[in-house]
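Structure below; questions to follow.
Note that one protein chain of the assembly has been removed; the remaining protein chains are unaltered in position.
Labels run A and B following the written order; every chain starts at residue 1.
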Amino acid sequence: MLGAVRGYVRAVDAVNYRIGRIVMYGIFVLMGILLWSSVSKTFFVPSLWTLELAQFAMVAYYVLGGPYAIQMGSNVRMDLLYGGWSLRRKAWADLITVLFLIFYLGVMLYGALGSTAYSLGYWGSEPLSFFAGLVTGSEEVGRMEQSPSAWRPYLWPIKAVMALGLFLMLLQCLSELGKDVLRLKGEAV
Amino acid sequence: QNKITWRMQTYAGAALAAEVIDPAIRMFNTIAGDRMEIELFYADQLVPTGELFQALQRGTIDAVQSDDDSMASPTEVTVFGGYFPFASRYSLDVPVLFNRYGLNEIWDEEYSKVGVKHVSAGAWDPCHFATKDPIRSLADLEGKRVFTFPTAGRFMSQFGVVPVSIPWEDVEVALQTGELDGIAWSGITEDYTVGWADVTNYFLTNNISGAWIGHFFANMERWNELPEDLQTLFRVCCEQSHYYRQHWYWGGEADLRVNGPKMELTSIPDEEWATVEAKAREFWDEIAQESETKARVVQIFKDYNALMESAGRPYRYG
Partner (left out) sequence: MPYELIATLMFASMMLMLMTGQRVFGAIGFVAVVAALLLWGDRGGYDLGFAAAMKLMKWYPLLTLPMFIFMGYVLSESRIADDLYRMFHVWMGGLRGGLAIGTIGLMVLISAMNGLSVAGMAIGATIALPELLKRGYDKRMVTGVVQAGSSLGILVPPSVVLVLYAMIARQPVGQLWLAGVIPGLMMAVLFVVYIVVRCRVNPVLGPVLNEDERNLPRAEKLRLLRAGILPIVIFATMMVPFVNGWTSLVESSAIGALAAFMAAVLKGRMTREVFENSVRNTLGITCMFMWIILAALAFGAVFDGLGAVKAIEALFTEQLHLGPWTILILMQLSFIIMGTFLDDTAMLVIVAPLYVPLVGELGFDLIWYGILYTITTQIAYMTPPFGYNLFLMRAMAPPEIGLRDIYASITPFVLVMVLALALVMSFPGLATWLPGYVYGN
């Protein structure tokens, strides 16, 4: 059992680490888009798409980078009490509180899937069965949602990225849960 | 008996809503008394405008005041809501088109298909440019980043306008942070009411549409649950809101053009502006190609405008 936990933690951390290491260079993508926006505006005609594309890049950056940030321990905690606790006590507290986080991310992921399904033209209330139907062929992609702007990009790619990021975040939090279990079993994590 | 509560979100921010929707909702709540209450939320308050339609379909909110275009309704008539270029000249054109020329039926059909109740359509103000720098010719439009409705933006981009889409409440700030050079969203009454007149300097008297088409929608299930008299009351209050806007805008536009101290009026000469109008007819034909429903609506616009031109003054001048 503990072996499985160990394996899961290692696998998820490795995947999210690799993704995070790639996504962190997104800062230059974002910078590039915004600089192009300044240049094109100063010397040519301003581009239709820069602001919206920069927004998409930013979303991909922070959503896909989120799990790596958790690995780095970048998330603030209020450590008024927590800071003074022993490692074991912290592990116990985390073991419980990470469940709240998992619940939150689960609701967010469900919302993301619903919104992604909508962006693919599904207007019912069972997004999961819609995606299942897409796989089996009983459902098909309908009217695809476009951004209400003059550029009118399709929105499903960015919504899918958000859903993926939330899913990875969920996996990472389960990995944190696993680490707390291992810690409580006396293993150095 | 339990009091029915509805949550309604308008596309308008608080300053504008104070005129164009608050009075109608207050009236509804007063008359409905203990039976029903509508809680009103402003632009982006509960859900961002881009998610408004989805939220309405699911019942996260029960009713919406918006045009089809900015809430990106997944229907065939979406391009016509908001400002479809040169479709109408005066705000009275809109109720005539909907009640006499069959648009109500088309809208009802289209929204029923996607599970939303189309309650009522009404007219708002004309669509003028308000900008930081003056516009005196089509060339002045070149490269201007402008906050506008999606379809109007799509149309105007052929004249070098760069449409920018941001949340309504951020427009004033965006004019100051340099994200925008101007807006093509409203008439002068709204520019003054919401504070845009403070952050722009010029008002272009030529408009790309004489009246905005906007609606009240409701979640289909919530609507069907409502007793008939409350449905009627809701309709009546929507109509009252349309009526209020008719005189508020019509009077306001004229008054502020003459007496408004904050914006200087400029015009593009009629001959030059006629090229924009000609392009609009081409744009109509393009849109009509896209689907049968769109073709039907475009045909109605054509018939109506042809009739108005034949009727002559005061319906159309020249």
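Definition applied: contacts are C-beta pairs under 8 Å (C-beta built on N, C-alpha and C of every residue); 3 or more make two chains touch, one makes a residue touch a chain.
Since the model is a prediction, treat every value here as computed from it, not as a measurement.
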Which residue of A:Arg18, A:Arg77 or A:Lys185 touches the chain not shown here
A:Arg77
One chain isn't shown here. Among A:Leu35, A:Leu87, A:Ala132 or A:Val189, which residue touches it?
A:Leu35
Where chain B meets the left-out chain, the residues are 7, 39, 41, 44-48, 50-51, 54-55, 58-60, 62, 132, 166-167, 169-170, 172-174, 176-179, 198
Chain A residues touching the chain left out here are 20, 23-27, 30-31, 34-35, 37-38, 41-42, 51, 54-56, 58-59, 61-62, 65-66, 68-70, 72, 74-83, 85, 90, 93-94, 96-98, 100-101, 103-105, 107-108, 110-112, 114-115, 158, 162
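Criterion: only the chains that are shown with their structure count from here on.
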Which part of chain B faces chain A closely enough to touch in the complex?
49-51, 54, 57-58, 69-72, 74, 114-115, 142-143, 145, 150, 153-154, 157, 160, 162-166, 179
Quick check: in the complex, which residue numbers of chain A touch chain B?
41, 45-48, 51-52, 114-115, 118, 121, 123, 125, 143, 145-150, 152
